Every structure is written in C-alpha cells, then in structure tokens.
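Every protein chain of the complex appears in place save one, which is left out.
Just so it is clear, A, B and C label the chains in written order, and each chain counts residues from 1 on its own.
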Amino acid sequence: MVILMGNIQEENKNIEHSMKEVAYNLLKNKEVDLIIGYAKGTIPLSSSPSFIINQKDVDNLIWDNLCHVNLARYVVPPITKIIDNENIPLKVGIVSKGCVGRSLIHLAKENQVNLENIKIIGISCNGIINRKRIEKELGEKEIIELSVMNSEIIAKGVDFVKTFFFDDYLNESCKKCKIKAPPMVSSQSNVIVGGSVESSSGEDDFSDLTEHESKTPEEKWQTIVELLSPCTRCYACREACPMCYCNLCFVDQNKPIWFGKTTDMSDIVSFHLVRAMHVAGRCVACGSCSSACPMGIDLTFITRKLEKIVKQRFDFTSGLSFDILPPMMTQKMNDKEDFMIGEH
Amino acid sequence: MKKVGSVLVVGAGIGGSQASLDLGDAGYKVYLVESTTSIGGVMAQLDKTFPTNDCAMCIVSPKLVETGRHQNVDLFINVEILDVKGEAGNFTVKILKKTLHVNVDKCTGCGICGRECPVEAIDIFNEGLARHSATSVKYPQAVPLVYAINRDYCIGCGICLGVCKAKAVEYGMEDEIMEINVGAIILAPGFDEYIPPEGNKYGYGKFKNVVTSIEFERILSASGPYSGKILRPSDGDVPEKVAFLQCIGSRDYRDGQPYCSSVCCMYTTKEAIIAKEHMNLLNPTIFSMDIRAYGKDFDKYIHRAQEEYGVRYIRSRISHLEEDPKTQDLIVTYEDETGIIAKEMYNLAVLSVGLNPPNDAVYLSEKFGVDLNEFNFVRTDIFNPVQTSRAGIFACGAFTSPKDIPETVTQASAAAGCVNQLLHDQRGTLITEKSLPPEIFVAGQPPRIGAFICHCGINIGGYVDVPEVTRYAGTLPNVVLADRNLYTCSADTQTIIKEKIKEYNLNRVIVASCTPRTHEPLFQETIREAGLNRYLFQMANIRDQCSWVHMHEPEEATRKAKDLIRMAVNSAREIQPLERIRLSVTPKVLVIGGGISGMVAARNLAFQEFETYLIEKGSVLGGHARNIYTTLEGGNVQEYLSNLINEINSNKLIHVYTQAKIENIEGYIGNFKTSIIHGEKKEKVKFKHGVVIVATGADEYEPTEFLYGKDDRIIKQSEFEKLINTTDDIRKKKSVVMIQCVGSRNTEHPYCSRMCCAEAIKNAIKTKELNPETEVIILYRDIRTYGFKELYYRKAREAGIFFIRFDETKPPEVRVEKDNLKIIVENPKIGKISIDSDMIVLSVGIVANGVENEEMGKMLKVPLNEDNFYLEAHVKLRPVEFATEGIFLAGLSHCPKSIEDSISQANAAVSRACTILSKDEIEAEGKVACIDITRCSGCGMCVENCAYNAIELILDRRFGLVASINQVLCKGCGACSGNCRCSAIDILGFTGEQIYEMITGRVE
Amino acid sequence: MNEAAIENKGEIKQWNPKIIAFLCNWCSYAGADLAGVSRIQYPPTIRVVRVPCSGRINPFFIIKSLMDGWDGVVVSGCHPGDCHYISGNLVARRRFAILKDLLDFFGIEPERVQFMWASAAEGERFAVLIKKITKLMRKVGPNDRFKKKW
Partner (left out) sequence: MTDKILKKEEIEKFYLDLSRYFNFFAPTKENGNIVFKKITDPCEIIFDFLNSKVPPKEIVFPRMETLFTYKINGKEIEIEPVNNLNEKYLIFGIRPCDAYSFNLLENFFASGKFQDDIFIEKRKNTILIGMGCNTPRQTCFCTSLDHGGHPHRMDDVDIFLTDLGDKYLMRSISKMGKAIIDKLAWLSDAQRKDVAKAVELSKKAEELIKTKVDLENIAETLKPHFDHPLWKEISENCLGCGTCAFLCPTCTCFDVIDENDHYNNRGKRIRLWDTCQFCIYTTHASGHNPRKSKIERCRNRILHKFSYYPKNYGMLGCVGCGRCIQSCPVNNDLRVIIHKIKNLEKEKIEVKIIAT
C-alpha cells in the first residue's frame, strides 16, 4: 500500500479517479463483463490484481507505484464462461499501463487475445518502485509503511525511517520507459478507453548496458553468474510473463531433454538464455519477471538487452503496432551481417 | 506409323536437362545425350548469374544431380548422332557411344587415376587457363562423376590401370553403336562462344592480358584457376583497371556476326560487379554502343552497377587495342558518342564475346533434317520459337537464337510442352515402375544397426585407419554389424548390403564413405530393395569432409572418422521409418486470362484431353494482342489470333468464361476449388482443378507526357499501328517522329518494356514501305533490338529512317504550333536540334495492373515484384512457376515480352503443369515438417516463416487455434521448426532427437 | 596445397578444439565437399551435422552443444539469395543475430559461436574460414565456462 503526497501523489490520484470512472461506466453499460485491475495489498510494498464484476466493487481499484503485475497475463488463455455447453469468452476491461497495453497488442498479433473481447483501460504509468531493491537495501528490517512524497520514497519501520530518491528506485525497465500509456493503434482505436499515447518508441541510448557490455567475457560471465546464482528454478519469472504462454515450456519438455532442470549453474544460465531468446522481439519490458522473482533476481538486466538488440538490429519495439511483423516473424534481404565471420 | 512414348534430348546443358526432367516427370522415357563427358553445359561454368548474383553452381547442381539419377531419364555421355529416320511420333535414331576407356558402371569418380596420371592435358572447362591430367573429369561437381581418358594426350603408361581399385579403367574399350526409338526429339546443343580470329584488332591471342568474357568468368569463379582471386594472366598481378569491350563478334558485319548476342551487356555488368566484389580496388569500365538491359529487373541491375559498384559505362566504338610491351598493359583507342577519339590504359581487357551457333550446327541440321537460318541457328516457326522446320523435332535454348538462362529454361519447358501435345496418348507407356518388396515393420523394435565403412580405394583407406574405425564402429551401442568394403557404392557391395540386412535382420543402416549429396539415393534404394524403409539410413561423410581434407594427419583423420561414425550411429538410433504422403490430383486446369498466353496454354492442355477452365475479365478473348497486327518478323498476328480463338471456342474441353471474376480460390496443388462469377448476369460457377495457370497479362501505359491527348496528331504506337494497317492516311504524312521509352525506364516505371524498340522499327519500316516519301525519325535512349531483331534495326537505317539518341536527363520537348508539331531534342553528338513533324508517335511501355495483381496475388498467396509484375519461384531456373506449388505463370503478367516469348512461356507452363496432371497421385517428400498440436499455441510464427504457404492456422476442437502443416506443400526446410518456441514442429528425418543425439554423441 | 600441408603440419602439435559444424545441405555442405574434392587441407577440428537448411537450426542446438562441452559451434548456410528454400537463411540470420548478441552478453566468448555463409562453389572459402575459426578458437581455449560439469 502506498500513501502518496505531493506531485506524484496528485498524478496517481487523478489516474486512479479517471480509471475508476471508466471502469464503472464500462460495467454499467455492459460493455464488459469483467474488469481486471489492481487492489490494495495486505502488506506494504504490495498490490493485488483484482477481478471486478460489480459496479459497486469498482471502488476497490487502486493505482500506485506498486502495481507491478502485468495484467495481460490473465487473459491468456481467454477468460471464458460456459453458457449452455458453449465456452463463451468474456468481455474484459483491463487496467493498462503502457507495457500492459503493449502486451495485449503483441499478444493479439500472436493470436493469443482477441481484442474484440478486450477493452484497454489506458492509464499513464509513472513508474513502478523496485521493491526488491528497497527491501534488500534495508537489509533485515521490516517495512511497515511505504509512502511517496514529492520525489522521494519514504519507508517506515518500527524503529526507523528511510528515504529513497524516487527516480533511482524504479524498476530498471521503468527508468528508461518511453511508453507510459498504451500506444494508440489507429486500427483498434475503439479498444482503448482512457489514456493512450501515439505509438512511437522514442529514443533510448541503452546507456545502462554500456558498463556491462564493455566488460571482458570472463567478467560478463561472472556478472551473470552472480545475478542468476540465487535462482531456485521456481519459474515465477516465466509464470508472471505474459509472453510465456506455451502449453509446455521448453524446460519441461522431454524426448529429448535439451536443458537440465537442476540448479547447476550452466542449467540455470541456459534456462535464462533460452528464455531470453524466446521473448526476444516480444518482451515489452514490463518487468513482471523481476518483481515476481522470490529471490529478487533483477531479470530486467537481460530484458533490457533484448530491447536493445531488436531496436538496433531490426528497429523494432514490441507491442506498438498491428501492421509491423515482429522481427522473428519476418526477414529482410539487407539485415546487418556484422556478427558473421568472413574471410577478411 | 505408331507413336512411341519416348523422347530424345540432344545436349545436356541447363536446357536439355530441364526438358528431360519435365518429360521424365510427365511419364515419358527420355534419352538424354551429351557430346562431352558430363552435363551442365555453360551454366556450370558460370560463377554467378544476373540479375540476382545467385551462385550458379549452387542452383544448378541439384538439378543436374536430379537429372543424372532420374529413373525415367537415360543419360549417355560422349556420344555422336549417326542417323535419324522416321517421322513425328516415331523416329529411329542411331547413336555412337564413344569410349571413355573407363567403365561408367564401375567408375566411382574417386579421382585417383587423375591424381596419378603423369601427362598434362588442357583443362577445357577452365578455358585452358588451368591444366589437368589426361585422365580427368570435366569439373569437380560433374554429373555423372565419371573419369575419362583423353587418348590424344594419353601415353598409355598404364598407371591409372594400376591404381584403379575399382578396375574401371579399360584401355581396350571400344566405341559402341546403339539404336533408339523415340516419338519426338528436342535439340538443345546450346551455343559456342565467338573466338576472335587471328590478327583481330583486339590483340586476343597476341596480348596475354586480353581475355574473353567466358575466360574471365572462370577467373572469377571460386572454383576457377585462381580460386576466385582476380589476377591477370601475364604476371599474376591484380589488375586495377579492367576494360570490358562489348559486341565482340556481335552486331559486327565485318569479322563477326550481324545479330545481337542478347546477353553480353548483362553478363558483362555481372562480371564487373562480381570483380568489384572480389577485389574492391578494381575499377571496371564497360565500352558499349547501347546498353541492352531489356529483361526483367535488368535496368535496376545496371543502375546498381553504376550507383553501388561505380562501374563506368562509356558509349563508344572501339577502334583498336595496343599493348605496352614493358608493363603488358593495354591501351584502348575508342570514339565516344560525342565523336571524340580517346585513348585509355588498362591492366586487363575483357572481350565480351558473342554467342555463335554450335560448331556442329550444320552437322546436326543435316542429321536431323532441320533448316538453319542464315547464321546457322536453327530456323523455327514464326509464332512458335521451339518448332523446327521438321514436325516432331523441337529446339530450345541458344540454338534457336542467343538467349539467357531463364529464357532457355522457358524454351526447354516449352519444347517439352509441345512434345506433351504430340505424344500425350503415349504418356507412361515406356516407363517401368520397379516392383519392391513390402516394407519390413521395424517400429518399436530395438535398433539393430549395420555399419558399412568404405575404403574408397585408397581415398579413405590411404589416410584413415579403416580397420580400426570398423572395429570401433563395432563397439558402439546397437551396432550389430560393422563391415568394410573396398567400394561401398560398387554394384557388388549393394548385393552384400542386402544380404547382410537379411542375415543380421538389420533395421538401420549407416554407410561411412563419401557425400550423401551424391550417394544417399543409391544406398536408400538398396536398403529399400532389401525391404527396409528408405529413410532408415544414415551416412557419415569420411571422404570429402575427412580423409581428403586431412591427408597429412592420419591419426586426426582417423579420430574424426570415428566421431563422424559415432554421430551417425547415434542419429540412426533415433530414425523412424517415414512414408511419403500421397494425394489424388484433379486432372483439370484453371487458366486465368484470355490473352494469347492463356489461350495457347488452354489449347495445348485441351489437346492433351485435360479439361480446362479459361476465364477472362473482359468481354472478348485476345487481350493485348488485339492491338498488334504483325510481328517485327512479319507474322500476321490478327490471323493467328482469330484462328486461335476459333480453336478455343470450338473445343469441348475448354470452358470459356468472359466478364469473369474470381470470387475465391481455396485448396492446394492437385486439389483446388474455385468459385467465379461471370457474364452479364453475374452467374456463379464452382469447379475443382489440379493446377492454376496465371496469364492475366498487362496494360499499355496511358501517357500524360508529350501533350498526349491535347492534340490528335500525337498518338500511341498502337494507335499508329492501327492507322497504318487499316487506313492509308500515312500517305499524306510528310514526317513522323517516334519517341521511345514513354512510361518506361523512368522513376515511376524503372524497367524496360522490351518490345517498344521492335514495335517502333516495325512500324517505321512499314511506313517507309507505304510511303517512302515520309520522313521517319526515331528518338531513343538505347535501341534494344536483341537477337535477330538487330537485323531490322539495320534494315530500318538502310531504309533511311533516322535514329537520334537523347539522354534520360534531357528528354525531347514537344510543342504544338498552328499547322505542325515541333520537337526539340538534344543529341550528345550533334547537339540541340528542332524537328518539324505532322505526327508524333509515342512508344508507350507495358505496365502491370497493380490493383488486380495485388488482389489476385493475395488470393493465390503468390508474390509480386516492385513493379507489380508477378514474382516467379526462381528468376533463373523456375521462370514459369510460383514458389507455391501447382501455380504457374505465363505472358505479360510475368514481365513485358514478345508474342513469341509469351507463347513459349504458355507452352512451358503447360509442360510444368503436365508433371502434375499426368499423375493420378502426387507424392510428398518424406522428410517434412510435422506438428504436435498438443504443444502448439498457435502464435503463427511458423505461418509467417514458411516460404511455401504450407502452414495455416486452424481451429482445433480440443486445442483451439493450432498450426496445421500441408505436408504436400512442405519442402522440409525447417524454418518453422527453427523458430518454434514450444518445439511443436519437428522435421522428420532431421528430428530434434536425432540432432540431440549427434550433439551429445561427441568424443571427449 | 603444399603450403596448406606445411601449415597443417605446423598445427598438428597444437591443441585441436572440438567444433561442431551445422551445414546446410545445398550450399555449405556442398562447399565442404568441394573443399574435399579439391583436396584443400584444413585443420581436423570440425564435426559436421548436415541439416536441410540453416533455417532448421534451432538455438537449442547451439546452446546445447556448448553445454555439452563442444569448444565451439559453426553454423553455415547459403549466401543471401542463394537459399534453396527461398528465405530459410534469412529467417535463420535474424535468429542467429539475436543469439550471438545474447551469448556475448552472457559472457560466452564471441569466438566460440560462428555464423558464416559458404556457397557450393566456395570450397576454398570454406577451408579458409575453418582455418580462421580454428585459430580464433585456439586463442580462447577450451570451453569450460559454459560446459556442464559432471
């Protein structure tokens, strides 16, 4: 739960207010059967995805800087209701920050969601707090209350008060995020209610990656090992990811068992490597994987690289448009070949 | 006399091979005879091909291999035609099989003889730039891979006899004469390049650094004499300045040939580009009169050469060449188009030599009794360029006139198409389906692997410790037999393999020898004959990729051989028997477009008793040809057209629908369903068919420039043609000015419309004939009268028609003055001039109907190029079909072309279609994609990645949206599987498990 | 040829990395064959797996190879435009571009995983590149980083 004061607070209040209004009307006018949004969490630094079908419950919806879950995750596979033995898909309104909107658009491109049954309740997100980082930095002190005032995050405990600079303690992917609200997609404009932005990815220098990229392979490997060693192979990252909708994940497959499920380092690395491969050109940088990880592994470190690769190689940013094919779905004669070996 | 269902194809270049494959696939017995010792012709000599820069060997060798082992094609090399008797439908041909002194059946092409042979002979394949031994194969990838002893050089030392473990060398072997009985003959002897004679003004033969273009082609080739490095013959230096001299022996009345060789401008440009690619510091310059880039996407290619590669084109005439005796550089003296004489120094000069008729043209014409034209090319029918003067004998490729590869391939198929028309009732009478034992059921049984390891004489045995490797193979899990043979591919070993399969009841076989690319089919056949499914086979390449490349490291080579065999065994353990899906074929055809192409196709098909639906969007048949009265060569188009239309309308098997529109086409090769609406009343018709031929044609460009439409004295070429053919108004005209390239070769239509030059010259000549007083002036950018059309260009000039060139950047200007028209044009040589005229004729280009083609393309799932013409499956080797199987292409909708070419293409499309229609069932390849729908989540990536439209998303009752693979359309490339995240798609024969086993089966 | 021989003689003493090479059937595999037919010598470091097309090659193959202890991986297909399957190599190229970048990011030496084009006529090129790759591989040494320990 976040108590907000000052500018960001104002912002969120307005967002929350208009979002509730939209949600209320959608339900009232029977435009949707169901609203998926965020509700207040039972403990500090949390929020809880909430499913609402009654107008009166709309008031439980909240918006703050801890609403980290990517709600698109809940509509794959589509939510349905059996009406006389017919599986009828429900019309769903989804409270969508930029990345959620992008997920939905991309998932539609991959035939996973049918936008006819979706209303994107667009809201302009001002960043998700990196709770894992704050928890870690507080060490073993329990936070009882977290609030955001002006440009600071204030964490209160039984016997302490600590403040963090808001912009520094956002998820890495949020820091660089240029698409705060769902991108406006002309062909599907009717889908978006509430806020939206012109679908443009904006400029990104990926400066946060340069340090790692300048390292030697040995150092890079060390960093990665350090990053991933806590991994318990619980696959929370996968389950939280809207793009990981495979019926059977590669790591669960047998005949042949390509990659081990053990916590042996090369197994862990291979899992995250292949998973990265699989979300390349699809990842919308929502950071769900990171915030879901019980061990607090910051996977946005990897997803940021994915963003960079597809942006720089194929000038693609996922979830912005229906008309552009994702990079892995198409090919060009004149793609860059700088990575290939030649005689000279 | 009774017709026979067999065909003789003379010459096994790309043309001959294509014709043989078409006919073989259509169920005819084919005798393919080749005068040299291996097939492939000139194309196999090329490094790259224009305008795509495809690697020639990459694209041609699979075709050659296929030809070499096609069960309906008998290939005879090193033969001579002795005598031809009989008539269309039944010829008797006597053939001389000249001895190779090597037993073709025994020779394994291992090449040991060649390596040991002490005498050197000139390597003809490498244009004498390299040498090889008297015992030789034409080129490394030669088909058939058989060595031959050249007795002119052979000193009879007998070394080869000694070293040949296969006992294939037979000095005493005699020539042999055989007689074959065929229903039709196709002549595809190709061409011979023009060799500048003694004392030619280019110093070829005198100066070391003057080479012909075909020699240069070999120099460029990675497998050529300098292995891809560009060096000049005199001193092996890198030539920085290279001059290409055009029209050597072409368009040359004095010491060459008067006609245009059609391909030089393009192949020179290609050579210049490739040369630049190989060595960037090199500066190519091309000296030419016109640039004749009249083909599909050719102009774009020239443009790229200039823009991207900085190739320099100089419009000029060469006076002569001198050599600098010190540096052996060459001084080129030329006159440029402004009339200035200039000299320039070059390190290397390439003569773009023309195409001459084959040296034995006269001999062939006598033997086969077919007429030649004045240049000794075969004379063909004015409307059917593959029909020789003798019924039942057809010709294709450069023998009919100089042409490039796609046109040769098209003509080859066209000739095959005509053969189909002639012999359709004999189809399948002479081919033999060989009877095979029922397949042994092996599914679920533990693998029992037999490994056969080949010594290949000393080719493997000499470097790899075969006994040790065999012992090792025996120790591998599931291997119940490890055996070694001197030549595993030899006939006797095949019997041994069959016996062993029975004896040890093997259910998997691996052979460790040479490359599967050439030998897999042989062994697969063998195990199939022993009752094993042909896919229960795996090969380890321990020769080409092991012993031959590690000749100095026997231990390492042996170790590697073990690894490769272990990997093969591991993979073999996972192989499952595969079956080839069979699909019935509806022997009916949908032809879209009622122009000449469409009608010719329909007529041919109907003649072969295939029911044909011919649909035309307009209200009458005839298409573009209705505006054309004669061809440049004098053919009466209107007469031809009306006869054709009558035939179509009177044929019961052809259903003609005019004012027709396709509503929907569904299905795939062999089984299409189409619904159309047609006629005034918009009646609906539905029908099934097995193939589609797209012949939707193209439109005439509607000009807006040069005041067209503002003044009725400014008309289109077609309107002018009508005028001179139907009225005699021309007699009143004092002067007619024709402007070329209207709506062609500009930014809007960046391609050449190909026929405008010929049309203009045709009508200009006709004008002069009607009224010699009329002054005719043609304003042009390049005159592109390729091939024999060049003669009419000369004729026109002799008839006093003026040709004035203008530059693209300085187009003529047209003014309407009270009583006459004024044209101001600037010519590089004579400068600005103004012409008064009382008629302006605009030679307008051909444009594709973007909207309609787009729509049709979507419906058929076939692509268009940037200019909205249809894009064929492969620019070089599959010019009349689409990547989507069962859909073919003919006529103007492919690209601008002449009536004769359209007719050829139509017959070609028919021939290709016959390879499908002639079968009751088509068989899919076994190694195709298969899908596990329980894993598929229907993301659609595979659908996008598939180049053959073999995958579509379907709604499964239990698993929702999932991909479904049409295994008939699938080519098994695996692009789908490579990207599939949930591994729902796997490629049979190359399954993930097999590859996994190979990866994990390495040696520590 | 003699030159190559000497070069190889020199190399024999050196460590020979184990490299798995995935070659497309129509161009690169044919190119490798041509190298053999022309007796162009190159170090005995590669073990070839024939695949129909570079488009067939799933990233699994490459990553698994490294985990399984191969010192390096080579993937070779037809030059753009030459693909026997029209665009398989182009589809593959995108996949490999991403994979290569990721491997580098994860700290696997870029030398270990090599992508190349080789046509059916480029036996020479094939050999040259294998030599080059072998040299590079020798520089980075055995693959113990990503190899799964037993």
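In this section, a contact is a pair of C-beta atoms (placed from the backbone, for glycine too) under 8 Å apart; a residue touches a chain by one contact, two chains touch by 3 or more.
Note that the structure is predicted; figures quoted are calculated from it, not measured.
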Query - Identified contact with the non-displayed chain, of A:L34, A:L61 or A:L107 - result: A:L34
Query raised in the report: What is the set of chain B residues that contact the non-displayed chain in the whole complex?
Result: 570, 934, 997, 1000-1004
Report task. Would you write out the residues of chain A that touch the absent chain, in ascending order? Result -> 33-34, 41-43, 46-51, 53-54, 68-69, 73-74, 79-82, 90, 135-137, 139-140, 142, 144, 158, 226, 229-230, 232-236, 238-240, 248, 252, 257, 260-264, 288, 291-292, 294-297
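In this section, only the chains that are shown with their structure count from here on.
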Requested in this report: Would you kindly say which chain has the C-alpha centre located farthest from the C-alpha centre of chain A?
Outcome: B
Report summary line: Cα centre of chain A to Cα centre of chain B, whole Å, reads 52
Query raised in the report: How many Å are there between the centre of chain B and the centre of chain C, using C-alpha atoms for each centre?
Result: 31
Report task. Any chance you could list the residues of chain A touching two or more other chains? Result -> 250, 258, 328
Report summary line: chain C residues touching 2+ other chains are 60, 64, 81, 87, 91, 95, 125
**Report entry** Residue numbers on chain C that touch chain B, as the complex places them
**Finding:** 5, 8-9, 12, 16, 18, 20, 25-27, 29-30, 32-42, 44, 47-53, 55-58, 60-61, 64-65, 68-70, 78-79, 81-82, 84-88, 91-92, 95, 119-125, 127
Requested in this report: Under the touch definition given earlier, write down the residues of chain B that touch chain C in their complex.
Outcome: 47, 52-59, 61-62, 111, 140-141, 221-223, 227-228, 515-517, 541, 543-546, 548-553, 556-557, 559-560, 563-564, 567, 873, 883, 927, 945, 947-948, 971-975, 977-980, 983, 987, 990, 992, 995-996, 998-1000, 1002-1004
Query raised in the report: Which chain A residues qualify as touching chain C in the complex?
Result: 212-213, 215, 217-224, 250, 258-260, 264, 266-267, 269-270, 273-274, 276-277, 280-281, 302, 305-306, 309-310, 313-314, 327-328, 331-333, 335-337, 339-343
